[in-house]
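Have a look at this one before I ask anything.
One protein chain is absent from this view; the other protein chains keep their places.
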Amino acid sequence: MPRTLVTELTDGQSLDQSFRLADKQIRVNRQGGKYLLLKLADRSGTIVAMMWNADDSDYEKIRRGGYVHCVGRTQVHQGALQVILTAIDDLAETEVDPSDFDQFDAGAADQALATLRDMIENLHNVYLRGLGKAFLSDESFISKLRLGTAAVSNHHAYPGGLLRHTVDLMEVCQFLGPRYPGVDTELLMFGAFLHDLGKIEEISASGELSYTDRGQLVGHIVIGVQMLGDAIAAFEEDADEDFPNDLRLQLEHLIVSHHGQLEFGSPRLPATLEAIALHHIDNLDAKITSFTSLIESDLTNNENWTNYHPSIGRKLWKKQ
Amino acid sequence: MPRTLVTELTDGQSLDQSFRLADKQIRVNRQGGKYLLLKLADRSGTIVAMMWNADDSDYEKIRRGGYVHCVGRTQVHQGALQVILTAIDDLAETEVDPSDFDQFDAGAADQALATLRDMIENLHNVYLRGLGKAFLSDESFISKLRLGTAAVSNHHAYPGGLLRHTVDLMEVCQFLGPRYPGVDTELLMFGAFLHDLGKIEEISASGELSYTDRGQLVGHIVIGVQMLGDAIAAFEEDADEDFPNDLRLQLEHLIVSHHGQLEFGSPRLPATLEAIALHHIDNLDAKITSFTSLIESDLTNNENWTNYHPSIGRKLWKKQ
Amino acid sequence: MPRTLVTELTDGQSLDQSFRLADKQIRVNRQGGKYLLLKLADRSGTIVAMMWNADDSDYEKIRRGGYVHCVGRTQVHQGALQVILTAIDDLAETEVDPSDFDQFDAGAADQALATLRDMIENLHNVYLRGLGKAFLSDESFISKLRLGTAAVSNHHAYPGGLLRHTVDLMEVCQFLGPRYPGVDTELLMFGAFLHDLGKIEEISASGELSYTDRGQLVGHIVIGVQMLGDAIAAFEEDADEDFPNDLRLQLEHLIVSHHGQLEFGSPRLPATLEAIALHHIDNLDAKITSFTSLIESDLTNNENWTNYHPSIGRKLWKKQ
Amino acid sequence: MPRTLVTELTDGQSLDQSFRLADKQIRVNRQGGKYLLLKLADRSGTIVAMMWNADDSDYEKIRRGGYVHCVGRTQVHQGALQVILTAIDDLAETEVDPSDFDQFDAGAADQALATLRDMIENLHNVYLRGLGKAFLSDESFISKLRLGTAAVSNHHAYPGGLLRHTVDLMEVCQFLGPRYPGVDTELLMFGAFLHDLGKIEEISASGELSYTDRGQLVGHIVIGVQMLGDAIAAFEEDADEDFPNDLRLQLEHLIVSHHGQLEFGSPRLPATLEAIALHHIDNLDAKITSFTSLIESDLTNNENWTNYHPSIGRKLWKKQ
Amino acid sequence: MPRTLVTELTDGQSLDQSFRLADKQIRVNRQGGKYLLLKLADRSGTIVAMMWNADDSDYEKIRRGGYVHCVGRTQVHQGALQVILTAIDDLAETEVDPSDFDQFDAGAADQALATLRDMIENLHNVYLRGLGKAFLSDESFISKLRLGTAAVSNHHAYPGGLLRHTVDLMEVCQFLGPRYPGVDTELLMFGAFLHDLGKIEEISASGELSYTDRGQLVGHIVIGVQMLGDAIAAFEEDADEDFPNDLRLQLEHLIVSHHGQLEFGSPRLPATLEAIALHHIDNLDAKITSFTSLIESDLTNNENWTNYHPSIGRKLWKKQ
Partner (left out) sequence: MPRTLVTELTDGQSLDQSFRLADKQIRVNRQGGKYLLLKLADRSGTIVAMMWNADDSDYEKIRRGGYVHCVGRTQVHQGALQVILTAIDDLAETEVDPSDFDQFDAGAADQALATLRDMIENLHNVYLRGLGKAFLSDESFISKLRLGTAAVSNHHAYPGGLLRHTVDLMEVCQFLGPRYPGVDTELLMFGAFLHDLGKIEEISASGELSYTDRGQLVGHIVIGVQMLGDAIAAFEEDADEDFPNDLRLQLEHLIVSHHGQLEFGSPRLPATLEAIALHHIDNLDAKITSFTSLIESDLTNNENWTNYHPSIGRKLWKKQ
């Protein structure tokens, strides 16, 4: 029997399959009985599960971060899907198909990386091309970039999401730039490449997505400027030539202003054509991607509308 | 001697050429002397002019809306360029080159209209294609659309600007739509076609650009919905078939929500993927176009920065 | 034993009476037992009820939308009143008193309609009077208006509430208009008549109050303008005379601007004396009515103050 | 030749009549010549005037606060009407008609006072009636109330304006109160009486309207509470009976919350039905009165629209 | 066995000790069983407790406001610590150590009072010193001030907290005042003394902290001005001399403006150097104290960060 992905589970469905055990806790209910409170995961997502009338041995025999075989049934509780288990057992890593649990799509990442390398190598501006190579020749950077996520929740919130978002923006910049005479398309594309790189250090993409201390204390915008500074130093050492100061300031400005407004965390407002363009292209991609995911993940069945989402202050229309 | 366009005038420049007389007034200065206060125009823009020590015959001999020959010199007064005239004379229409004064670029408009017709005729959705033809077969609509402006000031504020902005958006939609699986590209393109049509009735594009009473009392968003209603009625009569209600609601929603937020005058927030996409594509084009025009029209010479613009809360960087 | 209305139920009260079954669901609790989750209604309101240890036959024997006889007891759970049932049975429509369940007060509606007809017929402005008659002679419109609600929750949220709110506003306009010399009282009264008519199509008042697709995608303000357009067309056809354009624009403006500010969903700000007056009179009636209902429906017994209401950012004082 | 009132002056009008000299200054222009900069007033308003080529004797012969005879001509300068004088002379008080210069309409004030006394004396609530009499029997209070203004600019900004606004509100409260069952009409009316009394001490209504130090440091809301405290003390001494504490708190609350929102200077939000009603009735009267005055004082001749007013963020429509 | 303070309880801890019974309720659970819902308190704080399978005699034998002996175990439920009891018994007042339950630290209060008296007596300004003595010689005022709280929750929310906050501010003012030449240090210190005195009447500090009717209807800012008025009257009677009016206005202004902005409840903006200083010094003390308490009371164990606090829109970093 093939597994059903977490995101494809529906209300009232019987389950008899494997999961990754993202978290386990043992709790005492109001009548004094013990139960397990678990988080079950696969590559598509995470779901909460409970097993009533459990005892300490049930808790001990399963490993946080390991794999489990579960028997039970889904139900909707307060608007969210959860699983009520009747049995759970530990599984060895050899007993599962790793592709069921690896959220990261290596093929897609490699393809995106190839596209990225291609765009960087085809830049005519020698400083941008050289600086791009300084980034791309850094193995440690590349391996983090491949796995990076663009967010903890909301849009592109999965390993590989950052790369996908970055390359998408660069392609849109490549199309839109030449439509506006005053815009330097290569500078705009390079801004798209740089704009969210700080997220590599802001969000820990191994295990559960979460913000790092550095991410919370400093934020990806300032981290991105720091990473740019390191790459420019590497370029200058390698090229034995100063990187042009005006170009550096424009690149820093593209990172620093890409949220578009102070209240969204940009310490400076976009003040160049490329900066205003980058902000709006980023916003466009983020908003469409995020609305798509809200519509796709909506569970309300017999309605034309999703639930109300406070973060966007509205319901969305689901057309057939 | 060829004319210098209004937008190409600089400080301290001698003038000896023709203008359109957009406005004329006679005033008394603090010492009791009379002077002329004029607005001189050509296809590129408008400039204020004064002639000191004028008398009533100077005022009488020139016609508001007619052409004049001017001798004088430019100067910057309180940050704006103006002209101090030493002589002014009436010119017959036959004495000027009409192409100097016609702000409207008929060739560009015809090309844009052809592109628009092409995009409409290539739609696969029969209702959208039929509805598009209902608009395009309305001679009166087409002649207004050709001359329409997208704004009184700011971006695309010239006869033909509305059509330019509309076709630009439709082309961007054609490129971006297919990148997002959930988006109906034809619906999005049609939304781009419709979104600002109400401006035809909101802004009077003959003579000085100005808002109509209907424009100020009702606004282009509601007018656009009214125009859509008329076109649907025309389609239904012609096709002898009802226009699908769901499709109508989605088109109305695209118009109604395209400003993106209530405080920008949209009575509803974007609630479909196409609506959120249209808003951001519109915003992107408007912002880049408007920033470009602020940079191009900036007069400060020896600075890397434009003046401070309160409407956007910043100065813009002018790169060489 | 007479029924106790839903809104008059208090904590810890025994129940043995009829309800309308607004909704029924069967659920499984954490220990695997089944229970019924129900919504019980009468003309005064709706209350949630649970019956523990139920089985499928309990669920099958009662009809959603039908009537039931309930035995049980009320309790406060997380600040809201609910009912715990010990027995439930189906009731035939003949076994209940319909007046207990009909939220709509037909007598009050007819009286309000009569007042409305009276005010319309006494208008001196022939165009407004004629347009009013075009509305009032439309049977389908009248039957929807009689049952319409002014909101899904908050003020006047019941069938007939729209008519009540409309006629109330018109009477206040009739009193206040003449106190302000510049105000056209008849125009103001007609604006009050029109301002919320779009809610007839925005909110479905049959069964549970809920927004229609049209309501959510287009909104009552734009719908109201569309309804006005249809009525003007009817007037013109009937009178064989054009409706004055300036008057039409003013009426459209009254609808379009009556929320008073862009961020409250008005695409235009009030720009005529009648528009600013209508907005404030509407606001006054809505606020007093809504505060009254918050005070009346408050359950906290031994306090001078209601609960904190986030929507208005405060508690209200309940005087004895 | 009868005088033309200041507010009825139009552009390009010859003048040969009396004014009150509200202010006089002598200035040196850029060419070293001296000129007079004056403020001319009558009961309807104030206008700026200049007399070029003046000398010290011109300046000396006229008295600030006295009367002058002026010959000259009006003109619009930067959107505002001003007068260019060719002659000016001192006038004795006996040479003018005082009714031309007295902005205060004593008859209207007496009539409003009579209405006020009548409403207070007809209150059924003995405490409110008694407290009202404590105010009305204070000669010093009455003489200030008669002359008080409701604002320095904007609505009701003239001696007598406060009384007019107060009595108007009380009458509206008398009509609206009984329409809302939960509202205590007499309490609401008394709140209307009290709400702006602090303005008597906040604004100096003698000569040019201006804020007092106390007005700017403490504000009319807190001053109003202080005045209420004094009147209650007077009542208690007179009646030899305590004023009920709950009633006192409600009256204080009506004053304190009548601006409706913290950001408009109310330290508490309206939390009683009377308080929310009073705020909206006050707002309604203030807004209609202020918009009326903006329309009436607009100078733009050949337009359907007033100038843009930044304080309300819009132009207003002037219908014929 | 020594008691563990409420604030020192941790998850999964066994309990066998005394508490004050702040509240008791008997409830019926979903299976029809009864349980007790209690609030247990000591001087450090309050915690919710439940005893399952209780009966009416359990409920009857314990007294609200009395003392109880409890046996049970703590657990975290939905992020908050609670206690599940297995036994509860009534305790006589003689069986507990009162110092465990008295939240008020009398020694600290007396010390703070002494500091306050000292600072007042050392003022050189005779009016401020005299006015301060008028306050300090009022026994009833002093006994309320000793016990007053600065807030219902958030910073300094305990009996004695108001005095602590007041004296702290005065000391900071004493240090900072002389650093700024234009600042009148004694006036600033006296403003710090006055600024929150109205909280004595705004918040009831006996039993559970809660707002009084007067507090909610009028607010501590206006109450503070009233208290100042009474003290000035006392001073004038005692000294047989008028208190200087300018000084009175400045003191009133310090109270009235100390929240710094209208939207934070100050009806006037700070307009003197002392007022702007007082606002910022108050804000500084309140913010540091409140952030400290959020960090100290955080329960999340194995994290560097507290929970997200919506009131401040962030998590806080907990360093080791």
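The first chain written gets the first letter, and so on, giving A, B, C, D and E; residue counts start at 1 in each chain.
Simple rule for what comes next: a contact is a pair of C-beta atoms (placed from the backbone, for glycine too) under 8 Å apart; a residue touches a chain by one contact, two chains touch by 3 or more.
These numbers were taken from a predicted model, which means no experiment stands behind them.
Within the full complex, the chain left out of the display contacts the shown chains A, B, D, E. For the chain missing from the display, the contacting residue among A:Pro244, A:Gly265 or A:Gly313 is A:Gly265, taking the whole complex into account. In the complete complex, the residue from B:Tyr127, B:Tyr158 or B:Trp317 that touches the missing chain is B:Trp317. Which of B:Ile26, B:Val48 or B:Ile84 touches the hidden chain is settled by the complete complex: it is B:Ile84.
Touch with the hidden chain on the side of subunit E covers residues 168, 172, 175-176, 179-183, 246, 250, 253, 269, 271-273, 276-277, 280-281, 283-284, 287-289, 291-292, 295-296, 312-317, 319. Hidden from this view is one chain, which touches subunit D at 27-28, 30-32, 213, 216-217.
In the full complex, subunit A touches the omitted chain through residues 213-214, 216-219, 221-222, 225-226, 229, 246, 249-250, 252-253, 256, 262-268, 271-272.
FYI, only the chains that are shown with their structure count from here on.
Both subunit A and subunit D are touched by B, C, E.
The greatest centre-to-centre gap from subunit E, using C-alpha centroids, is found for B. At the interface between subunit A and subunit E, under half of the residue numbers appear on both sides, which makes the contact a different-residue one. Here the spacing of subunit B and subunit E, counted between their Cα centres, is 61 Å. The mean-CA centres of subunit B and subunit C are about 44 angstrom from one another, to the nearest whole unit. Touching two or more other chains at once are residues 246, 250, 253, 271-272, 315, 317 of subunit D. An unclassified topology is adopted by the chain contact network, corresponding to no line, ring, star or complete arrangement. Pairwise chain contacts present here: A-B, A-C, A-E, B-C, B-D, C-D, C-E, D-E [touch as defined].
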